[in-house]
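Of the protein chains in this complex, all but one are displayed in their positions.
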Amino acid sequence: MEHRYEYKTSLWVDWCPGCGNFGILTAVVKAFEELGLDPSKTVIVSGIGCSGKIAHFVNVNGVHTLHGRAIPFAMGIKLANPELTVVVHGGDGDLLGIGAGHFVALGRRNLDIVVIMHNNGVYGLTKGQASPTLPLGVKTKALAKPNIQQAVNPILLALASGYTFVARGYAFEGTHLKNLIKMAIKHRGAAFIDVLQPCVTFNDVFTAEFYRKTIYKLDEDPSWDPVVRKPEEAREKLLNAIERSLEWGDRIPIGIFYVNEYVSTFEERLSKRLYRYPDTNPSNAVIEMNGKPILSQQEFEEIFKDYIVNVEI
Amino acid sequence: MEHRYEYKTSLWVDWCPGCGNFGILTAVVKAFEELGLDPSKTVIVSGIGCSGKIAHFVNVNGVHTLHGRAIPFAMGIKLANPELTVVVHGGDGDLLGIGAGHFVALGRRNLDIVVIMHNNGVYGLTKGQASPTLPLGVKTKALAKPNIQQAVNPILLALASGYTFVARGYAFEGTHLKNLIKMAIKHRGAAFIDVLQPCVTFNDVFTAEFYRKTIYKLDEDPSWDPVVRKPEEAREKLLNAIERSLEWGDRIPIGIFYVNEYVSTFEERLSKRLYRYPDTNPSNAVIEMNGKPILSQQEFEEIFKDYIVNVEI
Amino acid sequence: MKEIGIILGGPQGAGLETSMAVLGRALARKGYGVIADREYFSNITGRHSYIHMLISSTRLPRSLRYPVEILASIDAETIFTHFDDVVEKGVVIYDENQLNKNIDNIPSIEDYTREKIKTKLAKLGVSPVIKNVVDYLEKERNIKPIEIDFTYIIKLLTQRFKIDPRQASRYVSGLIVSAVSIVIGLEEKFVKYGFEQQFRERRYLIEHNIALYELVNDSIARFRNIVKIDEPKIGLNKLMIVTGNDVVAIAKIVAGVRYQSYYPITPAADESFTIEKYEYNEVNGKAVGPIVVMQTEDEIAAICSAIGASLSGSRSSTATSGPGFDLMVEGLSFAGANEVPVVITYYQRGGPSTGQPTRGSQSDLMNAVFAAHGEFTRVVLSSGDHVEAFYDTIEAFNIAEKYQVPVIHLLDKFLANTIASIPVPDIDKVRIDRGKIVFNGPSYKRFDLSNLISPRAYLGSDNIVMWYSGDEHDEYGHIVEDPENRLKMYSKRIEKMKLILEETPLDIKMGIYGDKNPDYVIIGWGSVKGVALDTIETLSSKLRLRYINMKLLWPFPRKEFLEIVKDTPSERIIAVEHSYGVNIASLIAMATGVTVTKKIAKFTGRPITLNEMIEAVERIIFKNERHVVLSYGA
Partner (left out) sequence: MKEIGIILGGPQGAGLETSMAVLGRALARKGYGVIADREYFSNITGRHSYIHMLISSTRLPRSLRYPVEILASIDAETIFTHFDDVVEKGVVIYDENQLNKNIDNIPSIEDYTREKIKTKLAKLGVSPVIKNVVDYLEKERNIKPIEIDFTYIIKLLTQRFKIDPRQASRYVSGLIVSAVSIVIGLEEKFVKYGFEQQFRERRYLIEHNIALYELVNDSIARFRNIVKIDEPKIGLNKLMIVTGNDVVAIAKIVAGVRYQSYYPITPAADESFTIEKYEYNEVNGKAVGPIVVMQTEDEIAAICSAIGASLSGSRSSTATSGPGFDLMVEGLSFAGANEVPVVITYYQRGGPSTGQPTRGSQSDLMNAVFAAHGEFTRVVLSSGDHVEAFYDTIEAFNIAEKYQVPVIHLLDKFLANTIASIPVPDIDKVRIDRGKIVFNGPSYKRFDLSNLISPRAYLGSDNIVMWYSGDEHDEYGHIVEDPENRLKMYSKRIEKMKLILEETPLDIKMGIYGDKNPDYVIIGWGSVKGVALDTIETLSSKLRLRYINMKLLWPFPRKEFLEIVKDTPSERIIAVEHSYGVNIASLIAMATGVTVTKKIAKFTGRPITLNEMIEAVERIIFKNERHVVLSYGA
């Protein structure tokens, strides 16, 4: 019989009552539970922001990193131990503002990690400044003046960057979101989920009420098939996804935009050139024996012979 | 009669003989000349790399900044003095590797500056490592092993980020490139030109010969109209541009992908909320008179009255 | 009483900041001096926050102290957290609906803290339930409990004004203000003034809060004047009530900043918002601005764009705290290499890493002085209080432009978030010095070597073309690797330090207070000033003490420092800092050879209070301790 884990820590969750993050937390916990993930083999890597605190609330390994840098931390964790399930949580400011460079770079690598973005349109923890997903001209209550920067489109950016699983969820569509998370975890390659997350304290424009009226599920349309089923379809499916990604306002699609498993993952690429990887990997490779290096003097000289000159006497 | 400037400095240009950068330099100089730009009102802001040195070779103001940071420097320069013509030059590593976050942010702002990317597929000045535009699996001569990261598509990323003028040129199509540069400078808003630039020393895959065979001009097709001529067209033209941006390999399009002048520039947005901007701006606003602040004691107290309490005696 | 200490506590989000502002203005209106520190978690709603305040009838107070006379609590957590901080004969104000609250049923208390409090209560034989704590305070400590039925009063209010019950919570801050005012005997008209100032833009709130005041008054009228504050005799007819963030923002505007970049970060961001509020102003037909206040994508862009704006001729600055400063270091070295005047306002908070984002510290001194590769001139200036911060902010720009160097104005969270009553700044005292600027012709050399300060032209100046490069460059700004040019250019940039040391007046370098023939010299910088001055004053009857408030931290004013301590053996020097290492001592050792061995350190994130500082100094002087670590305060 399978061992059951407790996927929530006992800490008090200090988000504002009504915050969309609660919905995300529940979905994550549920998804982990249903996948039966081993907490000791699972890592949540989070950035700094209200969203980033989630690492403490889930009872798997948690690495609560620096603002904007969760992706590179996650990359090191995953590359060193490819056996781990690594899930990144970040705010929209975290991932698409200060961390946008890493966000793009992860797409290029198609490393097998999941990125879940808590998209609340604001910098929550610093008290409500406009985040990169807040549209131009919008004035939330925390802003003195309407937003002067355009929004970046997270789905489009993810598609342009090369993510091979791109989806959008909504914090208060629990089951739907939980399913997206499960699929993203099962997906081989870089997965991105843009989660619409009401911030009750600072964002009075993109509220639960707003989303209730505007969101619709992509898979309600039976003809919507975002999955690349043979490599030749990739271009067309990508273009379909891009076209859909432009929808915003009256009707906001949630669900899967694009899935392509025909792109090699970074781990696969590495294993092609790095013998024994990923089975032997940085976290389990033997590097010492009884406090000594694994190489003997003679073996050392053998390996580095190109640097050694035997004096001709 | 118009005053004629000398647009090249007398410095020795220390790029490798045959480098595509020479073509770019010539096109820039020609474009500036034909536009009759006043060198003292023009600024080239460049990053670090072979490409970055261009700031020294053109006889307009040159700010040769930090690796990856030309865009934020340019932003400060332009916002403080919106009268200046500001042109950013950066390498592909500079703009899309370390600087990708700023690249995305500029699109969101649609600030009226031009970004010219010297796209050579390598980190030139550090001796030929793979840059973010080198496709997966390509092994140039400077690489020990085939490239393990996917390429980012600069045109697609620019479109996704919100640039309102997006084009591609080729270093050795001088007149074509010069014309692109002129149009980009005249464009109101953030303009991006991806310039294919052979690196003769490190990139033996994307060579002049390769490009000679593969590039074609978008405007050879009379039906290609990348310009948004009314706001409603924006979506369709964007999707067209995105579709074209996916072309690479046998046939590589150069020319204009997308132009949209219906998006407000950052300067316009600012001027809506900042009275007198851009005519009065950080570089010309009066801040002192005879070594004293412009505010008298009484004026100071008037402006900051919210902080002042008159004691009721 | 001459002075009253108060703690106002409640959950984050309940409006304590508003209470602080209202009360501050109300008290100032009557002519009291006020200072108030705000302590809060890195959290938006629910964690424990509090205001620690001192009101004085005789002066503008400059430090806080424990115990306090009044503990005013919105919630049970406040009582558990602070019951021990109230002086005998003080009062505790609380909501009677909390009486049965057990500490185990308060999830917002951290486990660590809960255990600590439970242990403490257990030792006192008090079970961890509010009513028992209140009982204990009344019986064992002679503290007067003032019980208010918050729920009932607010219900009356919401009914009277037909306020949506979901809005009820926003009145708690006014309730607490009212209660405190009543207890200290502040007349209604002043409280009303406070509300009026605060809610200027939402007039209905003024009306509601005044009604609320009356309801509270009805409820606790019998406690009026129970801890009465004396009539004020400070004698100023105008006061400024500002936080540190505000005073710096205002000073930047006076200084002529026209480009301010920032990426949101506690406790720096509020400065930028205040500047933004005043981004354009007109007075007497005179334009003040426009100021471009730019929220960038990160701190790297913040510093780089600020440098860019400076190159275009703008007075330009950015504001951040530790994590953001770390990201600015490469940009700082560019500014150094290119002799760019730019001001970085650096508010220290608890580190390392994200650390304690909403708590104070002075642990970044060495980072401010030494971070960045390569050698070049930077200036690090610190301010001891709100008044200094005002003038120093302006001086920071003057130094930056006069010497064409980056200036780091090193402040901290204590200053940033502390509200203080200060005299209105004297604008006549302010000078603006933009340094050597030229507008001459075509053969311009930006880095002319004939003088340590090369005349500066702006990008965009007519008929001038110039180059900047982070690479080593010649006089024109073009890359040059020649070793002889390197030697000259590198030296030029560094040797400005001497010039700065020569030309900067003593009062920008340091402030010297207290006895001229001291038994002991206390040395500190920044936020230590107020408490240090109060300490030497308090102890003046038994000890001759002097306080040196170091302001110019880099380049370090070695000569003047040595002059001042020349008659004081180094064992009689005490350094004090909100840090573990008391790093000013290291800087002094390095720059002057003087080894300071007596240290007072505090690094819990909470400010040093007068009571602990006095005790620490006495322990060092009378008990021969060398290193005192303080930790008072929740």
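The letters A, B and C name the chains in turn, as written, and every chain counts its residues from 1.
In this text, contacts are C-beta pairs under 8 Å (C-beta built on N, C-alpha and C of every residue); 3 or more make two chains touch, one makes a residue touch a chain.
Values in this document were obtained by computation on a predicted structure and should not be read as measured data.
Could you tell me which shown chains are touched by the chain that is not displayed?
Computed over the complete complex, the missing chain touches A, B, C.
From the list C:G194, C:P267, C:G336 or C:G384, which touches the chain that is not on show?
C:G336
One chain isn't shown here. Among C:H373, C:K542 or C:K559, which residue touches it?
Residue touching the chain left out of view: C:H373.
In the full complex, which residues of chain A touch the absent chain?
Counting over the whole complex, chain A touches the hidden chain at residues 9, 11, 39-41, 43, 45, 48, 53, 55-56, 59-66, 69, 71-81, 83-84, 101-102, 104-105, 270, 273-277, 280-288, 291-297, 299-304, 306-313.
To test your reading of the contact rule: which positions on chain C touch the chain that is missing from view?
41-42, 47, 110-113, 116, 321-323, 325-327, 329-330, 333-334, 336-338, 348, 350-357, 359, 361, 363-364, 366-367, 369-376, 469-472, 474, 479-487, 490-491, 493-494, 579-581, 583, 586-587, 589-590, 593, 595, 603-606, 629, 631, 633-634
For review purposes, identify every residue of chain B that touches the missing chain, sorted by number.
12, 14-17, 48, 50, 66-68, 93, 97-98, 100, 123-127, 129-130, 132, 144-145, 149, 201
Definition applied: only the chains that are shown with their structure count from here on.
What whole-Å value do you get for the distance between chain A and chain C if each is reduced to the mean of its CA atoms?
For chain A versus chain C, the centre distance works out to 37 Å.
For chain A versus chain B, what separation do you get between their C-alpha means, in angstrom?
Between these chains, centre-to-centre, one finds 30 Å.
What residues in chain A touch two or more of the other chains?
Residues 97-98, 100, 132, 145, 149 of chain A touch two or more partner chains.
When you check chain C against every other chain, which residues touch at least two of them?
Residues 297-298 of chain C each touch two or more of the other chains.
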